[in-house]
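With one protein chain removed, the remaining protein chains of the complex are shown where they sit.
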């Protein structure tokens, strides 16, 4: 636990220390951070750091070239961890593009995206029959004149008890609409920025865990304070067997390929765990989207009703005309 | 995980609602080919996945008795001409010019000048100033509106400096609006050229 505290203090100090754009080696950076964290609270001196972290002697990542560099802000930093032990080893520190991981947290765009994701697949099946579709009601209940009662023409009129509803729901009704391509990409960037700002974004080298028993993954997330629900994202379709099996047995944990990443899932889960490959793919795609030459066009759905038809469509008119005996009269 | 797999399959076969047939989905004919291909693409496979235990049953080959000419020649060397006409996916960086402005009057941002200001207006992806003029309909009629977007830094300093500059140049009262969330400033009136002049003077 002392280890976890130390990492926490270092992480805190890292978030304050960003001015150096030059890529330092991790050792130098760690020493700097350790010095910095001395001012905040008691921690081990910098020289003992190497002995405290034996795994630091392994080869580690220190830099990452960012496409489309910007000068109005600094690249964000994140640890790269491994998942082979409970505490894990810090394999290095990498830069994240500020246009993807540090944009203005547009809560309104997040809301738009989540609303869109809920609504585009929603179909309202509510249905009320009209007065024409209800049984009966063709007869005039009583004569127009002479009875002393109010005039009525049908017992299914909306005024009547057990009458029809005047402007009722006429389902099924589709609520499909398309959010603009720009807003969809912006929503992903805003969600990633929120996750990074709230320290809910974890980057690991790969999803290789030693065992497929769910207890291991559960213990790992408890030790690292990842919370009750975790979303794992990898670049491949075929996930490593151990993590796929253990994730499927834990409630609240889910695993996704990178192309399936969406705002709803990100906000639903407490922690987002990306592999390095997934990070490269997601950041690259979103940066491409920011700097695209593509002209935005109106959305056209290419799926036709034929794609969802149960049976092949039959030509009933032809069947009718030729199945009856000809020339009987 | 398991929920994800079944959701993917169920989506494909939601019409007939037959999950048992959906698990043998590759051979089900009423699920369109487009959707079928999507199932395989979307499935996260493990060794426990029932779908991957067996090979997908291939559909019966379509008999094609039509006599189409199928003789053709394949050329790999001439594909370079195809590459020439394919669009570039992202906007390229600006090449270095000998002198500025370029023949069309384009300036690069001046880092020395703009580092002195507490604010910064980023260039758009097309390397232009994010200044847009538009005609907007208000409740009493049409009005010209200039919007400056992609503002980083202290937006209020930019707003006051811009207003002073426009006031001095035009002698009119300038009405502005600041939107912090959209990181943009809206200016009433036909002042797009003056706003661009001010921003270029600041080295943006």
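Some points to look at:
First chain written, first letter: the chains are A and B, and each begins at residue 1.
Rule of thumb we're sticking to: a residue touches a chain if its C-beta (ideal position, glycine included) is under 8 Å from a C-beta of that chain, and two chains touch if they have at least 3 such contacts.
Following the convention adopted for this analysis, contacts and distances are computed from a predicted model.
Missing chain, UniProt protein name, picked from "Dolichol-phosphate mannosyltransferase subunit 1", "Queuine tRNA-ribosyltransferase catalytic subunit 1", "Glycosyl phosphatidyl inositol protein transamidase complex subunit" or "Large ribosomal subunit protein uL15m": "Large ribosomal subunit protein uL15m". Across the entire complex, the residue among A:80, A:194 or A:256 in touch with the chain not shown is A:194.
Residues of subunit A that touch the chain left out of view are 72-74, 102-105, 107-108, 110-112, 114, 191, 193-195, 197-200, 264, 267-268, 270, 292-295. Residues 69, 71-76, 78-82, 84-88, 91-95, 97, 102-106, 115, 118, 120, 126-127, 151-155, 180-181, 183 are the ones on subunit B that touch the missing chain.
Simple rule for what comes next: only the chains that are shown with their structure count from here on.
One inter-chain figure worth recording: subunit A and subunit B are separated by 19 Å, centre to centre, where each centre is the mean of the chain's CA atoms. Within the complex, the subunit B residues that touch subunit A are 1-2, 4, 15-16, 30, 32, 34-35, 41-48, 87-91, 111, 120, 122, 125, 152-153, 181, 183.
By the touch criterion given at the top, residues 70-73, 104, 106, 108, 237-239, 241, 244-245, 247-248, 254-257, 260, 288, 290-294, 303, 306-312 of subunit A touch subunit B in their complex.
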